[in-house]
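Every protein chain except one is present and positioned as in the full complex.
Let's look at subunit A:
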Amino acid sequence: MAEITLNGIQKQYEGDQAPSVTDFNLDISNGELIVFVGPSGCGKSTTLRMIAGLEDITDGTLSINGNVVNQTPPKERDIAMVFQDYALYPQMSVYDNMAFGLKLRKYDKSEIKERVENAAKILGLTPYIDRKPKALSGGQRQRVALGRHRSESEGVLDG
């Protein structure tokens, strides 16, 4: 369950002349699927990164479920993001990649196992669960990146 509201969002990178994102207003209701399309450098990723909390918001307010989260660190926003390069932890197995966030959020061992195995099943990753990302194909890696977040929370940003 999540609603995201962007109200007059602006991003000005230090040293840039023009802002990267100006006065962006958007309401996303629960369960809605939103796609940003545009030429490269127009601010799509910047907007996502602001929603995720990886970039500071220069101006405007961002609210999730009615709470303003401009200053909330990423880990408290209960969001998930699939990175363009998937950002899988190379030293961990598929299982550990998907369980990492759950472990940090102090879930029970048995619940982590259940959630991760469930996500792996949906994504068809069960046979590869002990492999390292290096030993996976591009598509499989993408699915791990998805599964890492599916096993954890509801809202997904796909960067």
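Simple rule for what comes next: a contact is a pair of C-beta atoms (placed from the backbone, for glycine too) under 8 Å apart; a residue touches a chain by one contact, two chains touch by 3 or more; residues count from 1.
One rule holds in what follows: contacts and distances are computed from a predicted model.
The chain not displayed here is annotated in its UniProt record as "Sugar ABC transporter permease", chosen from "YcjX family protein", "Sugar ABC transporter permease", "DNA mismatch repair proteins mutS family domain-containing protein" or "Lactate utilization protein C".
Annotation: of A:A2, A:L26 or A:A52, A:A52 touches the absent chain (contact as defined above). Seen across the whole complex, the unshown chain contacts subunit A at 52-54, 73-75, 79-81, 83-85, 87, 89-91, 100-101, 104-105, 148, 152.
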